[in-house]
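I am attaching a structure below and will ask some questions about it afterwards.
For this view, one protein chain was removed and the others were kept in their places.
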Amino acid sequence: MSSQSILRQENIKKNYGWFIVIVICLLPLLKISFDNYITLTIAGLALGMFVFLTASGLSVIFGLMDVLNMAHGAIFAFGGYASYTVLKRLGTLGWVETGTLGQSWASFGLGILAAIIVGVVVGFIIERVIIRQVYGDHLKQILITFGASYVMVEIIKIIWGPNVEPISIPDAFGGSWVLGNIIISKFRIMAIFVGVLVLIVSQLVLKKTKIGIIVRAGVENKEVVQAIGYNINKIFTAVFLVGAALAAIGGAMFSYNKLSVYPMMGEEQFIFAIIVVCIGGMGSIAGSFIGAIMVGLAYNYVAFLLPPLALGIDILLMAIILLIKPKGMMGQ
Amino acid sequence: MINELTPVQQDRLHEQKTKYTNKAFWLQLIFIACLILVPLVIPSFRVTDMVAKIMIMIVLVASYDLILGYTGILSFAHHMFYGIGAYSVALLFYHSSNPSAYLLIAAIIIAVALSFVLSLLLTVFSLRVQAIFFALLSLAVAEFMLILSEQWTSLTKGEDGVNFPLPDLLSSANASGRMVTYYLILVTCLFLFFLLMRFVQSPLGKVLRGIKDNEKRATAMGYKTLRYKIVPIVIGSCIASIAGILYALWLRFVDPVTVFGSALMINILIMVIVGGLGTLWGSICGAVLVYLAQTWLPDLLKVMASVLPPHPIITGLTERWLLYFGIMFVLIIIYFPRGVIGTIQKVINEKKAERLRKGA
Partner (left out) sequence: MDKIILSLKEVHSHIGQHHILQGVSLNIIEKRPTAILGRNGAGKTSTIRTIMGFNPLTSGSIEFNGENIGGAKPFDVARKGIGMVPEEMAVIRDLTVEENFRLAMINENEGHWQRMDEIWRLFPAMKKFWKSKAGTLSGGQKQMLAIGRAFVDDRKVLLVDEPSKGLAPIVVDQLGEALIHLREKTTVILIEQNFYLASRVGIDYFILDDGRTVHQGRMADLVNDDAIKHKYLGIG
């Protein structure tokens, strides 16, 4: 084979992820009207961003620590509920629905901040109290975090009640822009921005900073990193907490988008996060990003056409990609 | 020199001689006798109901132990096959105008065939990659089944579930219908459990244990481990679907959340771990213990609630018994991972090792 054709093959293999994304993007145009298509695409991308936030943390935690945290979804839920509580309080002060632009931004920011704080605390508890007990044993980790996720859902039900609670988001973020027949939700555009921002920041940190180098090295070979002189346990905890914070932000944004919180929200989104991590590859944030776009878009398109099968299309994607690349698109 | 037996041979001989006289054998016999007598002797239907449900759970949990305990493969979709079995019966009988025994046979064939194909697909897809992907894929697929069963209302009647009639022999319309169903369940469960035991003790079963112990070693010895792993997963899944069929026959009502919901999966997990992974007897122990706990824990909590002041957090704490289950599950995995039977086995083995050491 000529070196040119080998290069071309390599390029196709590297970029087939984008290729699939493009196919997913274009196919639905056959069956959906353009206006609906735009709305669905934006909604799908936004959905993908929420899942990306959860999945990225999950993926790096697994890549670095070999820990599959089944309770990650619970952190997502706690993030959502934390921002719900903050917004409710601020709502009584009139900041939310009727406040000024500054108050809108402040309430949004405070909600996210609350989510981060709660997420980090919950993540810390999970890591210290639960995962530390079973380091090294994959099966026990999965089972124990699975059990812990149930405990957390029940705790949520105790603190906030088992029902769906509505959230009103700050005035400035609600509503949509209308372009002709197309409705573009303001918040979803914002969510997409946040997701892309997280991607860019994470890539910068990973590629340009010392800690990023250490984390990337640790994902590949923990022992060498220790032998060089780094306390890998402290790094684990730090990464875990960052992952938890991201998941909590995802939960907060998700609840703003859905205008409600409910106890099972974490567990439901966790399934998507799993699919994204499998598609994108364990340990790769960029992989999670592409995977999340695929999953979000595909889900929304199919949900529009054949609602019960929406999750099925994502599972199908996962199966196909695992067949082509058993470690996920960018997995190691 | 030739007449001197090695310790292992001595042990074997001892086992064979006492096969029909040792405690374990008689315990099993008594246990089975009790099961046979329950509906005849005990007047309360509630007890019979509980026993029937426990028997079905035992088979479900034992089939899961085959997959997780003996072969070492974690799956979160076991309850899905149970649901497939239950719904096969439910839908066939619901849509037919003439419920007959032949329809039941058709339901069994459909359920087992579906489970066979689905578990095969699942296994082939995901065992080529890391085991963790199998677990995650199974989780996603099971969730998908739940959504499908809730939303495909034209087929499954949706969230409200399906009520359906049974063939005359089993139907509650005639006086002894319940009894016949009970004995059908009893015989089937005994048969399936026996099947599992034989499988586990067969050469194939031993290969599986070798694979679980150290897959690389098994591969190096020449075993095509993937093919060997497919067998217990498919068998376990099919048995689970038969358990689902029995469930449907007993309850005459099937709804999506009970059979496809993850609460059932976590129940199976708790039971198999409490009882003891990798010991079929553990599934009996675990199923009984957990089932009893689930029946009485809510009542216990209500009693406590009546004694304590009515603060909303306290009410919440006493209502949500699942919380304590989850906590117990976590604690058991940390401190008591071998389960009841597993710990007993460990103690027995240690005593045996001591005996051999002293004798030698």
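Brief remarks follow.
Residue numbering begins at 1 within each chain, and the chains themselves are lettered A and B in the order written.
As a convention for this text, contacts are C-beta pairs under 8 Å (C-beta built on N, C-alpha and C of every residue); 3 or more make two chains touch, one makes a residue touch a chain.
No experiment lies behind these values; they were computed from the predicted model shown.
Seen in the complete assembly, the chain not on display touches A. Across A:38, A:113, A:189 or A:217, the residue that sits in touch with the chain not pictured is A:217. Residues of chain A in contact with the chain left out of this view: 210, 213-214, 216-217, 219-221, 223-232, 332.
Note that in this section only the chains that are shown with their structure count from here on.
Between the Cα centres of chain A and chain B there is a gap of 34 Å.
Chain A contributes residues 68, 130, 133-134, 138-140, 142-144, 146-148, 150-151, 154-155, 157-159, 267, 271, 274-275, 277-278, 307-309, 311-312, 314-315, 318-319, 322-323, 326-327 to its touches with chain B in the complex. Within the complex, the chain B residues that touch chain A are 72, 74, 125-126, 128-130, 132-133, 135-137, 139-141, 143-144, 147-148, 151-152, 262, 266, 269, 273, 313, 316-317, 320, 322-323, 325-327, 329-330, 333-334, 337.
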